[in-house]
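Below is the structure I would like to discuss, written out as structure tokens.
Every protein chain except one is present and positioned as in the full complex.
Chains here go by letter, A, B and C, matching the order in which they are written, and residues are numbered from 1 within each.
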């Protein structure tokens, strides 16, 4: 039995223009065939952490059915699996939708776990992390809390809603909101390693102090008492904090080198299988520099794009630097540039939609244009 | 592919003293090892209806994890499985928590189904029904709607929140609330068979008419236009409408004849397996006339009771006509009569709790007495 | 379908010698098809979709790959309670020596104890190397309505094709009155598809007699069907219309792949109500590189194309390098075609590597070239 269980948190209240009206960030389609939460769950599963609690909040349907009991993500049903936990979004005042509140509502389920440690990961960022090694180091070094961070150079422009971490050596000296004031910074990845009993203590104490306290706030308040260590994460890291971040995160992976770094054979990213069939390319198809999922038909021009499952692109249509989500239909001669087209949308023949790469357009779920 | 899909409805807003504070009725433990919803799902599964939508509302955790993707209930994952759908309980005014509202919130998911027919069953009643045969008859006779009803003789005392059906021959002439005015009546079992397209029409029309309309209200309003047929259900039927009904439904099955009628070899009731071990009976155990689940230890006296999984009964304790839910501990010399003891409760040594069979006592989840 | 109504047995056969080197390492039913499938996925998916939940797969030549592939009944949803896919190989029995199957009927006889353990009313016999979609539940319904001892699926063919098939002669009620194997002058154009439903108790009795008959080939076509006819049992033909292909040769396997490129392709793998299931893998979407030039093609996830592809079927994990050209060809699983290589009218076997600039196959070859071993580059 592994010595840790995992918690995958939701990001209740995070808004990504249009898209979060229909599902939480964890359920966003990523690179055509994945969902953002697949990365968090696969990281834990590949690390041998087989017993997971997945927190759901707003619009839980898509995620509840996607993660199921954990089989799709290679979790051994006997040694663990996925337990889905719900927290009710406080619609009156979103400031109270903290992760501490979600934990508190499910404290009995957390307390019932028999593993000594817990690894907490966010469902709304794309990255890989070897928690098995991090956990061993955490235990060996006698840390109270290990936090993951990623060094960035554009903290003044991106990562707006992320927290930043201050460090002296590897010791965390502060966790604070990103005020967009500095460019070089350590972005906190919302990943924690700590003992289960400490987590329970922190949750209970945070609840006593303030209903607005998050787990990070609580740890920040305890930096004097606890040994809190930051570990730098390197490689691909994309927190999906807004539509631009979502667009950029997909587009970055059209570079085969980035893809090769994120998707390696010994660290598979699991997702739910759909029994799809290969995509049919017709005579007038002209596809370059793109990812194309199964079950589609393509008879138009596609470049620099991610084409989801079951997408139909008619003759003469052109798709340039777009993310086309599943089951979208693109009519003859339509022209799309720098667009994110949500599931089941229909773009009529001849429609022209152009945006800039630094402000991509968004076509709503099931929209007809 | 089966010609029908199934919908298992929740009973949002139904209150069963104490117990519904922690889970919806469908998640209630039944006869020690089942949950009430197992009957609805197994009826559909055994009828070859393999593609189910299960509606969840208040406290969805227990049911979401119990039903999972349908594997536990023998649903073929490729031909169907379980899709979990959520409806947000309207906490401000429970009168709006109708099944129509839950359907409306998930209308896209219902419309997406390709089967011609839909069978709707309630998750909060214990009974068996052969929907395969009912569906064949429904189609052969050209009915618009088939409703299941059960003839009862105590409608003035029990079945308070159920609807009653009026019939001329097998034609339904009215669906109305039970005003506890007549003893002999036809209790509507909240089971429907109809075409999917008709269901969608009725939902949309009901929404237009009144936010308080239920599907049964809508069908009642259309009795003039539609061929609505009632089919009598015989055998065991127990809608779990209050604590007394829950208690009686369990106790009735201590009669082996009732059990044999409900549980037959060709109509298995599936539930989630837990890898439990046999129960250990010690030297001073004295058990009669009871059902005993696995993983427990018994060293006391038990009669006329249902003992759940992992229950420990110490020396000298006596349990008479009780329902003891999972993981309860009963201390030495305790005496319980006509009690329902909820999960994880601890009854200390020597405690004496006595109630009457027509007003059983209830010990709360995780309570210590 | 009720629990014991029908059990299926797939005759997955031997080494498939007509498929030459393709079956050196994998048994024939495990051969790849259609971009991401294996041949055996078709009868297994048909069973799953038809509600036939227990399937025995009979194979003489045991391959680790076929066994471990087929044993995961979950792939086709055949892992519910009372369901399962079981690989049945020749084995030691208490009352007999070790024996390999002597014929198609013998393969069933040798596994009577397996069949008996399910006590089915009917037995469905299938072949492991046909590509088609068929609802066996409808065939069973016909079999029961006709109260037949055996029902044989037949397909109308041309008079010319009829000379290459087992041909069923029927009366106006579809009752089979006679049977001819590859007749020079066919009396009917209804070809047997090698798909049978037998009344199991009747078949069982017949098999027990046939077993000890020294003159029998222990074959369904040669012995069992003629005996049933001779015994005046009711045999009926069940007419199938739709796509059906025996992929027992390289040419027919290539053709069956090419059929998928046709706009009006009858096989219709993109029917969500009758999916073909297969062992799926966690791979990326197809990556189409900056130099790609794809015209008519069938391309699955997990492939990597940076060259020219025309009228070809590409399989999961296949790579086409920059400047490479694939025409009228089939690249099976994990094939690598390096930069500048040209592949024409060829079927390239799983995992084969075609080196830089190599030229393989030709546009005017009569037969399709099978490439089963790595081809060196020409630098």
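The working rule: a residue touches a chain if its C-beta (ideal position, glycine included) is under 8 Å from a C-beta of that chain, and two chains touch if they have at least 3 such contacts.
Since we're looking at a predicted model, the values are computed, not measured.
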Contact with the hidden chain (one of B:9, B:163, B:271 or B:339): B:271
Of B:167, B:180, B:285 or B:351, the residue in touch with the unshown chain: B:285
Omitted-chain contact residue, chosen from B:8, B:31 or B:145: B:31
In subunit B, positions touching the absent partner: 31-33, 256, 259, 263, 268-271, 273, 275-283, 285-295, 302, 306-307
In subunit C, positions touching the absent partner: 60-62, 64-65, 67-68, 71-72, 74, 79, 81, 84, 86, 89-92, 98, 100, 113-114, 117, 282
Those residues of subunit A which, in the complete complex, touch the missing chain: 1, 48, 71, 74-79, 114, 268, 270
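The working rule: only the chains that are shown with their structure count from here on.
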Reference subunit C; chain at largest CA-centroid distance: B
Maximum inter-chain contact count - chain pair: A-C
Whole-Å gap between the CA centroids of subunit A and subunit C: 42
Intercentroid distance (Cα basis), subunit C paired with subunit B, Å: 45
Residue list for subunit B, restricted to those that touch at least two other chains: 71, 78
Numbers and ranges of subunit C residues touching at least 2 other chains: 275, 277
